[in-house]
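After the structure tokens below, expect a handful of questions from me.
A single protein chain has been omitted from the complex, and every remaining protein chain is retained in its original position.
Moving on to subunit A:
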């Protein structure tokens, strides 16, 4: 059971109140892009054992999208942050480094 704090309304939301939005920080490759990039954008997803970044929506609450960082092994939630960003905030990355030294995720560390 996950409980994730919604950064918009501050509710400590239980998993069933949320809707998962898949992997975070994807770059879209649309019409006109290289086939390889388009394929990667559509199908290639991280499946890490450890630190992971995801999109969530507080669907039964305030209805807002946000990002969450969590550990797929322990279900520990490191933190949540705004949806209007292309990478996790520095403070959150530092916090994760304290708890999981040497972690990497895609090209983020």
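Assume a residue touches a chain if its C-beta (ideal position, glycine included) is under 8 Å from a C-beta of that chain, and two chains touch if they have at least 3 such contacts; residues count from 1.
Keep in mind that, in the parts below, contacts and distances are computed from a predicted model.
This complex has a chain not shown, and the name its UniProt record holds, of "ABC transporter permease", "2Fe-2S iron-sulfur cluster-binding protein", "Heterotetrameric sarcosine oxidase gamma subunit" or "Universal stress protein", is "Heterotetrameric sarcosine oxidase gamma subunit".
One chain of the complex is left out; on subunit A, the residues touching it are 8-14, 16-17, 60-64.
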